[in-house]
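Here is the structure we will look at, set down as structure tokens.
Here the complex is missing a single protein chain, while all its other protein chains stay put.
Presenting chain A:
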């Protein structure tokens, strides 16, 4: 009996319904255009997937704790710009420049977190302002021009954007980053003590605080984590295309939040699923890729993406209602 019960609750879980929809979408695209499942196209999707996916992992934890971060797209743009400027100045080694870029992300995340928790302004307003500051800084220091990125082979380039072939498939090292970080996030959210705290804080902050959970510290660290992951993703992307553009990552914040909620994480906090986020990231990636292949005109993409996201959210809401009733 309990086995049956567990199975039915799995089927009703949001990540499962997202997974089913993903399968349906993949099947539709594959039937509509045979090239969709070609090695070239799959390799292509897998190159883009980690860059937004890595940010989505941090965003999932943050949303589960009841906050969110709109500055990730801007941080994605600024971090590699800083790294490249430092390298071009010729005074620092690339490793030091990368470290400096990540420390800047730590600072941005810490400022977000401190203002949200200690002054009590909503994360929407704080991170929206931070988006403007960070994007503005990237534009100002580059005067709006993209920087040529580091393209000499070396340890760090391989580490972040190296590629390798498996048969006819070409994969980037960023895929390993995404897989490793996903496993880590699954462990932290669902199996570690910290995950229990994150869910409790998002579900009922006062209750968590009353049990001695350091809610503010947890949130600040999650803001830092999200910012660092956004910066890391920006660096990976810049190395891959050998250019750091001050406008890179524009609009990514909403795309990432869409991935997370489509996967079944609640925007209001308390309920988060990393597996769902991975499914959500795959889904948005394949939609963007698939609709190009099947010949939807470029300017009409967002209509499709928006409609599919809405459909997913409606489905989750209906399932949620159903679960509450039974």
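The criterion applied here is as follows: contacts are C-beta pairs under 8 Å (C-beta built on N, C-alpha and C of every residue); 3 or more make two chains touch, one makes a residue touch a chain; residues count from 1.
Keep in mind that, in the parts below, contacts and distances are computed from a predicted model.
Of the candidates "Sugar ABC transporter", "Spore coat protein JB", "FAD-dependent oxidoreductase" or "Ferredoxin", the chain left out of this view carries the UniProt protein name "Sugar ABC transporter". Here one chain is not drawn; of A:28, A:106, A:159 or A:188, the residue touching it is A:188.
Residue A:202 is the one among A:202, A:231, A:263 or A:280 that touches the chain not shown. When the whole complex is considered, the residue among A:170, A:271 or A:288 that touches the unshown chain is A:271.
Take chain A: the residues that touch the chain left off the picture are 187-188, 191-194, 196-197, 199-200, 202-204, 206-213, 266, 270-271, 324.
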